[in-house]
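Below is one structure, written out as structure tokens; the observations come after it.
Left out: one protein chain. Kept in place: all the others.
So that you can tell them apart, the chains are marked A and B in the order they are listed, and the count of residues begins at 1 in each.
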Amino acid sequence: MTEQIPPRWASETFWKKTAIWVTGGSFVLLVVLTFDSLAKISAGGPRVPAYSVINKDIGYRFDKSKQRYQPVIGDDAPLFGKSLSEEEAEKLVDLGKKTVQAKNCMNCHTLLGNGAYYAPDLTKAWLDQGWIAKESREQMMLNFLLDPEKNARTFGSNRKMPNLEITQQEAEGIVAFLKWMASIDTNGFPHNFRALGAED
Amino acid sequence: MTATTFQDKAAACWSGCKQRHAEFMANPHLSGGQKLAVHYFTVAMVLFMAQLLFGLLAGLQFLFPSFLYEILDFNVNRMVHINAMVVWMLYGFIGSVYWFLEDESGVEIVGLKWGQLAFWVLTGAVTLVVLVYLFIQFGAGNDTSLWLINEGREYIEAPRWADIGIVVVVLTFFYNVAATFAKGQWSGIAGVLVLDLVALAGLYLAGMFYVTNISVDQYWWWWVIHLWVEATWEVLVGCIMAWSLMKLLGVRRQIVQTWLYIEVALMFGSGILGLGHHYFWIGTPEYWFSIGGFFSALEPIPLVAMVVHSVYDSGVHRFKNSNHPALAWIIAHTFGNFLGAGVWGFMHTLPQINLYTHGTQWSASHGHLAFFGAYATINIAFFYLAAQQARGNVWMGGDLANGWRWKAAAILLNLGVLGMTVALLIAGYEQSFIERAVEGSTWAGYFAAQNHPWFMQAMVWRMVFGLMTAAGGGLLFWDLVEIGKGEQRPAAVIASQAE
Partner (left out) sequence: MLIEPVALSDFFLSFFSAALIILLAALYAALFAWSKIAGRRSLGIAAWVTYFALLVCVALFSYVNHFSGYWLALSLLMALGYGWMPRFIWRLCAATHQPDHHHHQPGGHHD
């Protein structure tokens, strides 16, 4: 044998080893990052508030130092006028999340920007100016979810949300879920969203 | 029709089906594994047709919102559209692996009977799931709905009972693959394939549990979706292609396997951490900007590398080929994968721009071209290989009887999807300006973008090209049923790579 054919750097065994190391290395890194991320996004962690945040006022403002929009947790503003314990709040949000899945909202809407593109993004739906004023918001949201056809806006498009047979309790759960979701720090998405009641 | 005549008709239909199936099972040109593969391919094609039909329904609702309102709402149509897609592609992959398993391992499939049983169980389950989607649609906000009706998570909506069923069936498939290789011969392809299947099935588990926390929910959801299409599916296609290149073009095994390893290194090296491009805005920390941006910028590299390699191969070897439709679809795969994943993916992948394109028709534009270009194409290529063999390894070169049909189908499908992609691109471009940047993604802002003339016209064009796609799909179905039936000439013989 004069020269190895093919050369070492182009041989099957070399690339087999490379493939194994590259895959293994990337995967280990992903696992490490996953542990860190999951810790940071657990409810009550630095980026995703505890469910009892629905007892507070939630805003969304441009943060000059971070140069992006950022949720702001304010004073007491209990949802439906009842201050809930952590467990009660979690139970209510959980009912909302389950309803969102069972009714398949994500095949029309996006949540945190993921889902379908037939209807508005719900990431900050709690803060939408469509609910006119903070005082009218909770009742308007409930009314809308219970009968989206009668309360349709559609902005001239005639694209209406169907009636999904949502119960009163489920609707309250959904509103709690939407309020909680609006408090998540999403790194500035959506940009330029002018929240209900945001001064300026 | 009276009850008895209906019963008679149903009985006649049933026995007709049984007879045709018996005839098929007696086909002398196919091995046991290949017959099972054709079963999978047949259902895959039926589901592909369903995908197109429900895509059309969903697309029409953008133009006529009262069409099927509160009968078959957009979310139902869309769910069937994308579920049918995921399932038909998985059927195609499973079929392709069964197709070459015996050839690659050198022995008969170890648990063919189990494989057949699994096929019927899976197909029954899929049918039931779809019927429930269509007729029950949704339930109350509790666990029962998630277990029995649907889980409401895009692409993996299947209810929990079906998830568990799918895992059992996939385990049977996995057992067949691993045990058959273990009994026969292992090879580099076998090794990559088996490990890739472990990863593919394991990832599905990440999508099988419920959590309240939407950020955690989406964190794992993307493990399934992204790590499927941008890592494990690409490598699975790599295995299928590796075997095909060897068998069809006579390329030497050592070369094919070396390149399979190179592809694994490049795909997994960029794709695994490229997952970060979905972690910009779901509550996850800011470091994902850098990681997702960096690695997803690397993701087009393997696709560009394939360009060099194909030029090298076509320039240096001048391969002959005995199945023109299959080759045409393999070429469509190379281009489609490059454009849909590489170019369209890169255009919106950095956080600097994804802030505005995220969750708009931009994603749908990329999603259509990438799924079609990368995965529909390669499956269709394999269907043609199967058709050729099933009809007795007949001629499928030039001057084929009714050769216009496969060409017309290919042109309509490719142009149709490309046209839809461009229409959606324009819609998404407009949305990123008006809805995302100027109006700040509010309810009113959303509709400001939807009512813009650019958007409305784009939706019309999407339907025009969608109809073109569907016409191509219908022709393709017809062609696969008919191609090569009256053909007497044997397939062109391909010499192994002479060097």
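The criterion applied here is as follows: a residue touches a chain if its C-beta (ideal position, glycine included) is under 8 Å from a C-beta of that chain, and two chains touch if they have at least 3 such contacts.
Everything numeric here is computed off the predicted structure, so don't read it as measured data.
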Any idea which chains on screen the missing one touches? A, B
Among listed residues B:342, B:359 or B:466, the absent chain is touched only by B:342
Using the definition of touch stated at the top, determine which of B:10, B:167, B:353 or B:481 touches the missing chain. B:353
Among the options B:137, B:150 or B:187, which residue touches the chain absent from this view? B:187
Residue of B:125, B:201 or B:305 in touch with the missing chain, whole complex considered: B:305
Go through chain A and note every residue touching the omitted chain. 5-7, 9-10, 66-68, 188, 191
For chain B, which residues lie in contact with the unshown chain of the complex? 106, 185-187, 246-247, 250-255, 258-259, 262, 286, 289-290, 293-294, 297, 300-301, 303-305, 307-309, 311-313, 315-316, 338, 342-343, 346-348, 350-353, 355-356, 429, 432-433, 437-438, 496-497, 499
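Following the convention adopted for this analysis, only the chains that are shown with their structure count from here on.
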Between the Cα centroids of chain A and chain B the separation in whole angstrom comes to 28
Given the complex, residues on chain B that touch chain A span 58, 61-62, 65-66, 69-70, 73-76, 78-79, 137-143, 145-146, 149-154, 157, 188, 192, 210, 212-219, 221, 254, 257-258, 261-262, 264-265, 268-269, 272-273, 275, 278-289, 291, 351, 355-356, 358-361, 363-364, 436-444, 446-448, 450-451
What residues on chain A touch chain B, complex-wise? 6, 10-12, 15-16, 18-19, 22-23, 26-27, 29-30, 33-34, 36-38, 40-43, 47-48, 51, 90, 93-108, 110-121, 123-125, 128-130, 153-160, 162-167, 170, 173, 177, 181, 184-194
